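Removed: one protein chain of the complex. Kept in place: all other protein chains.
By written order: A, B and C. Residues from 1 in each chain.
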Amino acid sequence: MSVFLTSLIASITVFVLAIFLGFELISKVPPTLHTPLMSGANAISGITIVGALFLSNVQFNSGNPGAAAWLAFAALIMATINVVGGFMVTNRMLEMIAGKKRK
Amino acid sequence: MSVFLTSLIASITVFVLAIFLGFELISKVPPTLHTPLMSGANAISGITIVGALFLSNVQFNSGNPGAAAWLAFAALIMATINVVGGFMVTNRMLEMIAGKKRK
Amino acid sequence: MVDSTIWDIGYLLSAALFIIGIKRLSSPKTAPQGNRLGAYGMFLAVLVTMAKMFSEGILGLELIISGLIIGGLIGIFMATRVEMTEMPELVALFNGFGGAASALVGLSEVMSKINNSDLIPTDNVELYATWIAIGLSALVGWVTLTGSLMAMGKLRGGFYIPFTKKDERGRRKWINFPTWGPPWLNYVKGLILAGCIILISLTIQNPEDIQYIIGLSVISCLLGIILVIPIGGADMPVVVSLLNSMSGIAAAFTGFVIGNNVLIIAGSMVGAAGLILTFIMCKAMNRTLTAVLFKSFGGSSKETVSRTKVGSDPEEVAMVCDGITKCVIIPGYGMAVSQAQHAVKEFADLLEYQGVEVSYGIHPVAGRMPGHMNVLLAEANVPYEQLIEMDDINSELPDTDVAIIIGANDTVNPVARSGEGPLGGMPIIDADKARVVVIIKRSLSVGYAGVDNDLFYEDKTMMLFGDGKKMMNELNSAFKEL
Partner (left out) sequence: MVDSTIWDIGYLLSAALFIIGIKRLSSPKTAPQGNRLGAYGMFLAVLVTMAKMFSEGILGLELIISGLIIGGLIGIFMATRVEMTEMPELVALFNGFGGAASALVGLSEVMSKINNSDLIPTDNVELYATWIAIGLSALVGWVTLTGSLMAMGKLRGGFYIPFTKKDERGRRKWINFPTWGPPWLNYVKGLILAGCIILISLTIQNPEDIQYIIGLSVISCLLGIILVIPIGGADMPVVVSLLNSMSGIAAAFTGFVIGNNVLIIAGSMVGAAGLILTFIMCKAMNRTLTAVLFKSFGGSSKETVSRTKVGSDPEEVAMVCDGITKCVIIPGYGMAVSQAQHAVKEFADLLEYQGVEVSYGIHPVAGRMPGHMNVLLAEANVPYEQLIEMDDINSELPDTDVAIIIGANDTVNPVARSGEGPLGGMPIIDADKARVVVIIKRSLSVGYAGVDNDLFYEDKTMMLFGDGKKMMNELNSAFKEL
């Protein structure tokens, strides 16, 4: 119990620091970069893929994979789409802006 | 042991985040504010006063206060000077810059 | 012993990569590197997770790998197939997936805890903390999903209804995406939100009962739809950015649920950074976030155009452009649709060859996504220095001989200066200050915001009616024949 609380407080500390950091990281973004930044940040928010991986594993391990397992599996697919697609599409946008690669 | 390691990792996480945050917090400072900012940050680094308080208490509690206790006591005084003097002198500088209060 | 912490160090490293990645993404030169760093961070996080799972014993490996492959392939397919103009829709869609994934992870966790009631925490604090985190990740996650889907539809403007009869050009029936928002809808939003909070507290009181969390999921989905439906398509980039921030927050809550710091760090950082970006974008569009969210705007009521104007032909325009000294090109959504950027660049080259000073006036919200024009013109090899931002070009326009507006409308509509109507108060490019104005578009019809444009009917304005690319090419030939 006390262990849970300690780790909860630690998590909240990390949460607060990361929020402050997020606010500070972005100050001035030229309009050209609004969409790529949004898209890149979106890909990073796909980090929930880590959670999906864990739960898939736990649930499938639990013997008879039921609804919970398939939900986790659906989460895994969605998160992967978000991550892979997100970074790739951001890359495409940025390459166009940088003008290095043309269609 | 494992508990220690977990809390060590948590501390390192916090350490890394705070360092990133510190780097981001300050971007452009007009020369006028260099000294007050330095002085204010210095006062904040007097947070070691918390450590000095704890140790003073622990050491004096331990029965016969020996050298360790007096070292902690010296640390307490120094840290307090740093904190109290630091914030006050920063305040004085800033008041002069803002021109609100004159000698 | 070391085993169990090596993972945490890996996660910390990947969090650091995310931090540097986001930082770099916000500046033009380092942005591609920033994106790559983010991707490495994600790869590392997945790798660490897989390794940890292996070390703890993994069973459903085939399924997990196949999940990754399926998701990855779909992602690659979507990301490479999409047209430039459709990217914002795609980002919205991906974002929705991210939100849904977070919500599903929470849901799956609850279900497994209910199946195995030993896992339901007996300690009050833990119960509260975990269930609140699960509830919030569900709320935020589902709102992100349905909100993003709505935003995607609105960015697209509508959709073809499948299985309807094709018309002569082989297209199925198209319906516009609805924009609908009576003032009382705001109260409904408040009510649903209150309902969500009540449901979360009910889940805590009945941790074994799955129905409350399912109820929460359903009304959160509803909330997402109701939040976005009254917002005009022109504001969608802002909405998508806000939803992006929310999907970060959802991931952070999921991190609390499964007790993993990297989710908390990456999620809350994206949440905060996304919020800041939302405000930056609002500012660029001269809107406040509350106005965007709670007052409907744009695309709702199109004015009907009654006045007429005689069009010019390319030869006439070419003659006008002959012998001038300064020309400003103002591109808009129409240039993007007709893919006219290469023809525009050719025209600029022809002018420059004659010694004319050519620059491009870029309105921050021209097109359908931020930076839309920059991307297209960069694709056509237009030098970066010629792309001038709104404020700077406005001080040059009074000295400009010819302003050529290609497929832009709202962004040059003088009615915005009056401060009224859907465009009221939006800063515009002062094309009407130039000596002669040439406007290339297919008709006199309205732009995104659905407002008629007085500029078309001014005496100094020459309308060149037709598809953007086609007219630019004709203009180029006419110019060469001079």
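Keep this in mind: a residue touches a chain if its C-beta (ideal position, glycine included) is under 8 Å from a C-beta of that chain, and two chains touch if they have at least 3 such contacts.
From a predicted model like this one, the values you see are computed outputs, not experimental measurements.
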Mind listing the subunit A residues that contact the chain we can't see here?
1-2, 5-6, 8-10, 12-13, 16-17, 20, 24
Residue numbers in subunit B that touch the chain omitted from display:
1, 4-5, 7-8, 11, 14-15, 18-23, 25-62, 65-69, 71-99, 102-103
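The definition used in the following text is that only the chains that are shown with their structure count from here on.
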In angstrom, rounded to a whole number, how far apart do the mean CA points of subunit A and subunit C lie?
18
Intercentroid distance (Cα basis), subunit C paired with subunit B, Å:
44
Once you find the CA centre of subunit A and the CA centre of subunit B, what distance in Å lies between them?
35
Sites on subunit B at which at least two other chains make contact:
6, 10, 13, 17, 20, 24
Would you please write down the residue numbers of subunit C that are in contact with two or more other chains?
19, 23, 261, 265
